[in-house]
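Heads up, one of the protein chains got dropped from this complex, but the rest are sitting where they should.
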Amino acid sequence: MDKQSDFAIESSVDFTAVERRLGVSRRTFLKFCTGVAASFGLGTKAAYAMAQAIANPGRPPVIWLHGQECTGPTESLLRSEQPSFEHLILDLISLDYHQTLDAGAGHRVEEIKREAMKKHHGKYLLVIEGAIPLAQNGIFCKIGGQTMMDATKEAAEGAAAIVAFGSCASWGGVQSASPNPTGATGAPQFLQGKTVVTIPGCPPNPANFLGTVLYFVTYGKLPPIDEKGRPKWAYSRLIHENCYRRPHFDAGRFATQFGDDGHRQGWCLYKLGCKGPETYNNCPSLEYNNVGGGVWPIGVGHPCFGCSEQGTGFNKPMFSLAEVKTHTPPNAFPNIADRQNPTSSTVVAAAAVAGVAVGALLGATAAAGKKLDGTQAEAGKPGDKGA
Amino acid sequence: MSHHYEALDRRPVLTPFFLLMVAIAAIGTIFLITRFVAGMGAVANLNGGYPWGVWVIYDIVVGTALACGGYALAVTVYVFNKGRYHPLIRPALLTSLLGYGFAGFGAFVDMGRYWNGYNIFLPWHMNTHAVMLEVGLCVAAYILVLFIEFSPTLLEWLRKQTGWQVRAEAWRKLLDKGLFFFIALGILLPTMHQSSLGSFLIAMGYKVHPLWQTLHLQPLLAVLSAFTMGFAIVIFEGSLVTTGFKRHPETHLFTGLGRIMMGLIAAFLAFRFGYLILMGKVGAMFAFDLGSVMFWIETALFAYPLYVLASPVMRENGKHLLYAAVSMILAGSLYRFDGALITYNPGPGYSYFPALPELIMTVATIATEIALYLFIVKTFPVLPREAHATA
Partner (left out) sequence: MDRRNFFKTSLGATVASAAALAAGGVQARPNLDPAPEAVGMLYDATLCVGCKACVSKCKEVNGMPPVPMGQDTHADFALDLSAKTRNVIKIHTEGKGAVKDAAADGFAFEKRSCMHCVDPGCVSVCPVSALTRHPMTGIVSYNKDACIGCRTCMTGCPYNVPQYDYDNPFGQIVKCEMCNQKGVERIDKGLMTGCAEACPTGATLFGSRGALLAEAKRRLALKPGETYAYPRGDVRKPDSFHEKAVPGYQKTVWGEKEAGGTNVMHLSAIPYDKLGMPPLGERSYASISEGVQSTLYSYLALPVVALGGLTWLVKRNTSGEKEGGAE
């Protein structure tokens, strides 16, 4: 990275304004942006771009819907720090409608939502939190007399981008588990044909939401996502792949009961039903919500239960064995045909020696043959039996 | 008897060729020491799939077959009473003794736990089903028998040494009384273990290529080819001695041996092809993979002597006899190498080619045998007296 251009970008950011607005120091702010950029796998340039975008926000309007859920995503988001996140989120975006955080209530707020959607049609960011019940025309979840089905459909209509935040919104969450009486459904399944970025997790890691939104703010588009709508930067790897207990798995060291020797020594929790081997998330590298000190399920000695993985969390028994979806690192398994052969580099020389030896035999034969040519057996031909 | 055989004692032992052989043997000795100090892995390319490399397959399986000259001639002379071949027997016994002696030595070098080697002689350890037990005991016994069979030569030499004459004569008389039994044993033992060297391949099962895995026929094919190689090596060795020492050719004797060889090769090929055809392995013959190519090279090497020896004209020509013999030696050797090493396939991923030190040790063994042969024929009365051979 070119130092000159770094400086140019850095000088283009009005840090005094940022410091005033967000209540963070320039140093803390840049550190934050660099950290977010790094978790995307992007360089310093992106960090500065991000800083620039945040310092001079277009403040995209945000409509935030709640469906069937426990408000866990919002609650965890509110508790995120570095910098104190409420400042950032409130100043970074224009949060026009959020049922939990709005000071107002009732028809007035609903009115504001409709006005905002009309005014910013095609420009606002729609965040969906919670599942959408489809059974019996969605009567199981209503806000202001409007079902979640209708509210979602209506809001999705003019949204520039849609983010499903949390497992409920991403794939239905706990209420979608069998028998699912309310027909709870995730936003991507409900909004067929629309691109929905999903940030699953129960609760989801706020960092994954924040990073995605910052990307949107910075570049005006959504980050690369997988077939389930999950941003690849956060969800492309199994927990098992980056888990710091993984060496114990590879070496066959397992905790078999809570509190046993292996558990105390921090061995792999696979035998206790850890779903890390089938769950895509970045918990091992980010841990949970900047709490620090190894705080995340596996970090505190509990098997991962696959909260973010459709078909795993709330679907598979807590202590049942996970399906191991990866066998990386690949070099850890020898192929069927790999053998412990001592390979000597001297085989070429050996082949030469063998050639010389056979050559000597044939040479001697030819030489002797030449001398013998014509030595007929006349001498002892007629029955000299028993001579 | 001393008028039958003579030592080439007027010829110098320390010829440049002899010294070359000694030099090769010396290099081999360095690796031999390495093998015992650092383990086999330090000098050999043996591995989990190829536990037997050139040491076992050349030094023992091929080496003892090449040392069948004594056996083949003993059968001809003593069982079929073909006394005229008698002049050939001492050099043949010498090559057999050297070949088997060094096969025994090779077995010891290759033996991973040689300090336990005597267990093979302890009845409570013996596993009578094991081919290896039969081979081990038989080869050990045969080396002893060969030494006894060869001992008249040594006694003849000893008799000429001052102070030993009386004792040598007494021993000779004693030996004469029982020698016929040892000769009989010297015919039985190679029949047993040469067939067993074929039986080895049965237990290897699928690892042996279908063209070589003849199961119940293994012992027969092995002993037939070893027997034939015995005649071939007599012709080969005799021809080289003739030209090397500028002696009178023994072609008239070789012609007779050639005729026997012809029958044996024909029998071998008939049994082999008959079995392969009966077992429906014709497809494998024409697969034109490594196995099939080696099979046809081998068959060509078997067929060439058959072609030469079938012609009464060529059969009486020293050069053609020698070429036929060498072709037979190569055929028999390749038959063993192919089955047990070249087309031997223990499964995917295994490979073997001898390491340089490994191969040099084998070459050094051959060099040692040649050097010892030269030394012995120049010291002891081994070769037939000239006038006798061409009588």
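First chain written, first letter: the chains are A and B, and each begins at residue 1.
Definition applied: a contact is a pair of C-beta atoms (placed from the backbone, for glycine too) under 8 Å apart; a residue touches a chain by one contact, two chains touch by 3 or more.
Computed from a prediction, not measured in an experiment: that's the story for all the values here.
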{"item": "Given B:136, B:305 or B:318, the one touching the chain that is not displayed", "value": "B:136"}
{"item": "Option from B:6, B:59, B:149 or B:338 whose C-beta touches the chain left out", "value": "B:149"}
{"item": "Among A:111, A:226 or A:250, residue touching the chain not depicted", "value": "A:250"}
{"item": "Absent-chain contact - pick from B:21, B:211 or B:224", "value": "B:224"}
{"item": "On subunit B, residues whose C-beta touches the chain left out of the figure", "value": "1, 4, 35-42, 44, 46-49, 51-52, 77-83, 86, 89-90, 93, 107, 110-114, 116-117, 119-120, 122, 125-134, 136, 149-150, 152-153, 176, 179-181, 183-185, 187-188, 191-192, 195, 199-200, 202-207, 215-220, 224, 259-260, 263-264, 267, 271, 346-350"}
{"item": "Interface with the undisplayed chain - residues on subunit A", "value": "247, 249-254, 268, 270-271, 277, 320-321, 324, 327, 331-340, 342"}
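Simple rule for what comes next: only the chains that are shown with their structure count from here on.
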{"item": "Whole-Å gap separating subunit A and subunit B, where each centre is the average of the chain's CA atoms", "value": "69"}
{"item": "Touch list for subunit A against partner subunit B, complex", "value": "335-344, 346-347, 349-351, 353-354, 357, 361-362, 364-365, 367-381, 384-387"}
{"item": "Residue ranges of subunit B touching subunit A (in the complex, touch as defined)", "value": "41, 45-49, 82-84, 86-87, 236, 239-240, 242-244, 249, 251-255, 316-319, 321-323, 326, 348-351, 353-360, 363, 366, 388, 390-391"}
